[in-house]
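The other protein chains are all here in position, but one chain of the complex has been omitted.
Labels run A and B following the written order; every chain starts at residue 1.
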Amino acid sequence: MIPPAGPILAVRGLAKSFTLHLHGGAQLPVVTGVSFELFPGECVVLGGPSGAGKSSILKMIYGNYLAGAGEILIRHEGAPVNIAAADPQTILAVRRRTMGYVSQFLRVIPRVPTLDLIAEPALAVGLSRAEAMARATALLTLVNLPERLWHLPPSTFSGGEQQRVNIARGFAGNHNFLILDEPTASLDAANRDAVISLINARKADGAAFLGIFHDQDVRDRLADRIIDVSTFAPAAKKAA
Amino acid sequence: MTKPLLIADGLTKRYGAVTACDKVSFSLDEGEVLAIVGESGSGKSTLLNMLACRLAPDMGEVRYRMRDAETRNLAGLSEAERRLLMRTDWGFVHQDAAQGLRMNVSAGGNIGERLMAVGGRNYGGIRQAAADWLSRVEIDTARMDHKPTTYSGGMRQRLQIARNLVTSPRLVFMDEPTGGLDVSVQARLLDLIRGLVADMGLAVVLVTHDLAVARLLSHRILVMKNGHVIETGLTDRVLDDPQAPYTQLLVSSVLAA
Partner (left out) sequence: MTTAYNFAYLDEQTKRMIRRAILKAIAIPGYQVPFASREMPMPYGWGTGGVQVTAAILGPNDVLKVIDQGADDTTNAVSIRAFFARTADIAVTTKTSEATIIQTRHRIPEEPLTANQVLVYQVPIPEPLRFLEPRETETRTMHALSEYGLMHVKLYEDIARHGHIATAYAYPVEVAGRYVMDPSPIPKFDNPKISGSAALQLFGAGREKRIYAVPPHTAVVSLDFEDHPFERNKFDHPCALCNATDSYLDEVVTDDRGGRMYVCSDTDYCEDRRAHGHRGAQLAEAPAGSALGQKPNIEAAE
C-alpha cells in the first residue's frame, strides 16, 4: 500500500526478459530486481549506459511493456494500482488521469492541427473545449512554439519544433506523474531552458517525474536523485 | 464502476470439422475500442458476425447492456427488439460500402432512413440532420441529393458511417472499414473515425488485418488464429511487446514489409 503522503510510484522486484520466439525461443534478459520509489514533487533520473534497460523500465511502468515479475504500484485517485497486473481498462484510466508519457518522437495522427493535438489529452480528462484550448495555447506559448504554426499539423515541423509539440501534448493532461523519455534531445539551449522551467514549475505543484536524459547539463538541473540502472543488470545480480 | 456494455461469453461456431471460433470470451466497456486482428480465416469475421447478431453461435452467448441499463442475453430478444437495437443503438460499417448503403437512394435518404424508421416524420428536420451529418463526415452538402453510385470509395465509406451514426448509437461494429481504399483516403477516414469515436464516446468492435489501423483506432486488441484468441491486451502493449509466438510473427511481418 502507498500511504497518502507516500510515494506516487513504488517499483518492487521488477524484472524483464524478452523471449524471441522467432529465434528459437532465445531469452534476452534486460533487467531484474528493479526497486525504487518516486515521491510527489520529485524528479528521478534513470542513469546508466545505453542498453542497460532504462527505456524498458519506463515502458513497463507505462504499461507499454509487460512486466516479467514484480510490482509497479501507482497512486491513482487515492488508491494504489499495480500496473504489472492491471487490466487494460485500468491502465488506460491511469494513463488518462494520473500518468503521462513524453517520448523522444512525436507519434500522432497525420493531418490534425497542432492546437487540437495539444488539447486532446485535456479534453480526455473532462475539460471543456474552451478550457482545453486555453491550456493548449498556454503550453505552446511556454515551449516557445511560434504562433504561426499552431493551426498547422506538425508533420512538416523541424525536429526541435516537433519535440516541443510533443512536450506540450505530454503536459496538457496535467498528470501527477510524468515519464520523460529523452524529451529534450534535439532542443537548442534556449528551448531546453524553457522546458526545464516548465518541469520545475510542475514539480513545485507536486507533480513527480521519472526520466531519461542523456544531456549532463539537463540531468544536473532536473534530477533530485539518479538511479543507476546498471545495478539491475541480470549479470550484475548473478555476480553479486 | 459501470458494468460492461457488451459481454461475449464462450462464443463458439463450427462448420463441420472446422472450428471457426472456439470459446471466445471478452467484455467491452462503453467508449472502448477493441480491435480483432488476425489473418483471413482466423475467425475474426465469424466472431464479429456472432457479436452483431448476424450469425447464431453454436455455443456461448452475447450479453448487452440496453439503453434502460438492463443487461440482456441477445439470443433472448424478440426479433423486433433485436432489429430495433440494430438500427438505433448499434451501427455496422461494412468493408464494401455498397452492402451498407442503399445505392439507389440519395445520400440524404440514406442518412435519413434510420430517423424515419424510428418515426421521424418531418422532412425539413430529417434533411437538416442529413446535412449536418454530411458535413461531419466531410462531404459537400451540395452532394446530398446524389446517389452513392456517383460517390468515390472514400466518400461512400464516410456516407456509410454517417448513415450509421445519425441515431447516436453506443456501439458500432466495423468490418475492415478502410480495406480496399487508397492509402491517402485511408488516413483521412481513420482521422474521421477516431474523431467521431472520441466525440461521441462510441464503443467499437473493429475487425482488421491492418495492425496500423488497430494501433491508431483501438484501445485493446484481440489476436486471433484458427478460431482461437492467441493474445489479448492493451493495443500498444500487444504490438510493442508481443508475447505469443504468433503475435511476434504477425508484428514482425508487418514491420518487415
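Convention: contacts are C-beta pairs under 8 Å (C-beta built on N, C-alpha and C of every residue); 3 or more make two chains touch, one makes a residue touch a chain.
Note that this is a predicted model, so its numbers are computed, not measured.
Novice: Where does the absent chain make contact, in terms of the chains shown?
Specialist: For the complete complex, the undisplayed chain touches B.
Novice: Which is it among B:91, B:109, B:227 or B:242 that touches the chain not included here?
Specialist: Hidden-chain contact among the options goes to B:109.
Novice: By the contact definition given up top, give the residues of chain B that touch the hidden chain.
Specialist: Counting over the whole complex, chain B touches the hidden chain at residues 79-80, 83, 102, 104-106, 108-109, 112-114, 116-118, 120-124, 126-127, 144-145.
Here is the rule we go by: only the chains that are shown with their structure count from here on.
Novice: Using mean CA coordinates as chain centres, what's the chain A-chain B distance in Å?
Specialist: So the centroids are 32 Å from each other.
Novice: Mind pulling up the chain A residues that touch chain B in the complex?
Specialist: It is residues 18-22, 59, 63-66, 88-89, 91-92, 109-112, 120, 123-124 of chain A that touch chain B.
Novice: With touch defined as at the start, can you tell me which chain B residues reach chain A in the complex?
Specialist: Residues of chain B touching chain A: 29, 32, 187-188, 190-191, 194, 198, 216, 219-220, 233-234, 236-237, 240-241, 243-245, 248-249, 252.
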